[in-house]
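First the structure, in the form of structure tokens, and then the observations on it.
Missing here is one protein chain; the remaining ones are kept as they sit in the complex.
Letters A and B mark the chains as written, and numbering starts fresh at 1 in each.
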Amino acid sequence: MTVNNTQINRFNSFEQQVSYFTHKTGVHLPRMTFGKGAFFKDLGMWSNTYHSRIDKMESVHILPDPVQGLSFPRAIDVLSSALSLSSKVIDENEIYGLLEYFGLPEEKATQPVISLSGGEILLLNFAKAKAMLPYVDGITACSPIHWLNENRYHYWGKLAEYYDEKNCFVDVALLEGEPFIDEVNEEPEALAHPMPAVDWCLSLSDPAVIFEEIRFPSYHPASKIGYSTAGDRTIDLQSPVLLTGDNGVGKSIFAKVLSGIIKPSGGTVSIQSPNGDGGSRLIFQDAIDQLFGKSIDGHMDWVFRFDSQKRQVAGEIYNEIDTTIREYTKERPADHEALGPQSERCTLLQAKISLVSERLATLPSVLILDEPGWGLSRSIARKLVETVCRTAGNLKVAVVLISHHAGWWQSMVHSRCHLSRDGKDAVVIRKI
Amino acid sequence: MNKHTDIKKAMPWWLKFLLLLIFGLPGISGWPTGLFVLHLQKTDLFTPEIAFICVWGTYACCVWMVVLLSAGINKLLTYLGAAFTLALTVSILGALMRGFFPIIAAGMSKEAISFKLIRIFINIIVFLPYSVLFINSFSAKRLIDNVAQLGGRYRTVGLHLALAFRVFQHTGEVVFNLFEIWTEEYPEKILPRNKNELGVRWYSPVKILVWVWGSIHAWIFACIIHTFEPIPAMVEEIERINRAQNSER
Partner (left out) sequence: MQKKKWTFATTAIVAGLIALSAIATLVIRIPIPATTGYFNIGDVFVVLAGLWLGPLAGALVGGLGPTIADAIGFPIFIPATLITKGMEGFLVGLIASRAKDSSLTLRTIAAFAGGLTIVVGYFMFEAYIYPAMGKSMPAFAVTDIGAAIVEVFPNTIQGVIGAVGGLALWKALSGYNPKK
């Protein structure tokens, strides 16, 4: 499927990608990794200048964090406001039609946007973009298929075709190595040295997570997810483990159950690993949020305020990972942008390294990385994950990678599990 | 659709508003509960305090029945859980404050203060479920649509309202997300995860207080930063729609 009007721009770092997006659209996204001073400076700069900016062209925007571009409370509101640009009377069937066209079930229409999964939010952005087509000159999108499972890539293709037919521009900002439709993905390089393995067991006794409906201060619909294994209740695994599954199947919820953020309403989940009672640690998809509003160094100092020994260990782990990646980028100068100056800690990659180091220093039983490649070029993502897995392996910490991009990690994992829906409320974990 | 009657869909919004307001009158005006309390006192079988508790306890049951009928048993239990937790916390704090700062009793007797705390307790367990029911009985979307359909500058008002609701929604989500992040980082919530050096010195309790103060500071800034982070993108989106609708006119 070739789309003529699509301009693809590739960047080596998240910061370059965001700068391009800002340059193209005028949307200033405040920097989180620099700490609160820089954040408020960016916010103020935007607030004082956005009114004076004159846009020659109108475009739909898909941001690196796609939920940020949705300004209405529910999916149905987003689409009805988009459709209202071309028609005063909105037919609800048109809204449901749009949702269905992009693979979203009808019940998602009245769900608040914040309760949708990352992939669903992206698809909603696509539906919105199609609805707004009569009134815009084009679309500017950052990593528009990154959050999607491969079987849903064609939805972007459909959208791009529509824009192409109307001679509207399609401007896509991707990170180097990021998969895109119609492109042949390179086979990943084999690892130079074998990855250290850590044997561990995951035991499930029918854990179920029940979310009651919450309406204030923020709406969450009621839902229930029960996890089970296909056969034995205990799965023997060898770290690193790759966990895959379709959009919205419940991978992130499972990660939160494993790390203790969410306690199962029934049943149990337990881990037996060399580090025993270390507990599990998790790095979310959007890792920057875990800085909790602090700068990267500020976060490290705060977390280890009462444990200087672990602070030192975390610092050593950080330096080890940082040095390894810097060595790697010596032969790839373009990738050096992702790491930034050694004296300053301010990039997304440095934030991820810092969060990983801090967690490894606490010697957890399992370290879970949810979409570790988000915001990184493929080469840097692979190098980061390889280095983290090696470091973790040496510390006898098991690693679980949750990702849609199995191809990126396949050569470095020892075990693989897949989550799939078995009925409305049941999710089965299978070792493959 | 919920098998229980959904107040939101059952009747016109103004009728809903009126009925809920009438039902909430005891909280605002003390009528008719005040009358019942007086009548009970006149029987000489009840002291004023017991009469108050009996009448307001009955009123509480009525409120819970309405919530049960309109929202279902699960939501009622959720609201009651939150209400009792808040009511107990507030009452216990009040009792502690009485103990540490007797001056705030303003010369009232211990029994009078206890009764005031009981009143606060009853207030919360009645009005928390009522308030949540009130809020959930009206559709924000319908309000926005109605305003938007008025045309002219009222359409812009509708966009402002929609944006405000979205930001409200987002802020609530920010607090949830931050709580998850905090739980991951600090599983014990009110103590640091890495605390090997905490119990070593005699001044450790002071260090904990400093840490708690720092945590409050961190929470405040984290809430602000995460609340404001997507605002540029959201505002740009609304502005684009506004420009498009203006050009259509």
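Following the convention adopted for this analysis, contacts are C-beta pairs under 8 Å (C-beta built on N, C-alpha and C of every residue); 3 or more make two chains touch, one makes a residue touch a chain.
From a predicted model like this one, the values you see are computed outputs, not experimental measurements.
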| item | value |
| --- | --- |
| Candidates B:C54, B:V90 or B:I208 - the one touching the absent chain | B:V90 |
| Option from B:Q41, B:N74, B:N123 or B:S204 whose C-beta touches the chain left out | B:N123 |
| Hidden partner interface residues of subunit B, rising order | 24, 26-31, 34, 83, 86-87, 89-91, 93-94, 97-98, 103-108, 113, 116-117, 119-120, 123-124, 127-128, 131-132, 134, 159-160, 163-165, 167-168, 170-172, 175, 220-221, 223-224, 227-228, 231-232, 234-235, 238-239, 242 |
| Residues of subunit A (touch criterion as defined above) contacting the omitted chain | 36-37, 40-45, 47-48, 50-51, 217 |
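One rule holds for everything that comes next: only the chains that are shown with their structure count from here on.
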| item | value |
| --- | --- |
| Centroid distance [mean C-alpha coordinates] between subunit B and subunit A, Å | 32 |
| Of subunit B, residues touching subunit A in the complex | 74-75, 78, 132, 135-136, 140-141, 144, 162-163, 165-166, 168-173, 175-178, 180-185, 187, 192-198, 207, 211, 214, 218, 221-222, 224-226, 228-241, 243-245, 247-248 |
| Subunit B contact footprint on subunit A (complex, rising order) | 25-30, 32, 36, 39, 43, 46-47, 50, 58, 61, 63, 65, 67-74, 76-77, 81-82, 84-85, 112-114, 132, 135-136, 212-220, 222, 256, 259-261, 279, 281-282, 284, 289-290, 292-294, 302-310, 362 |
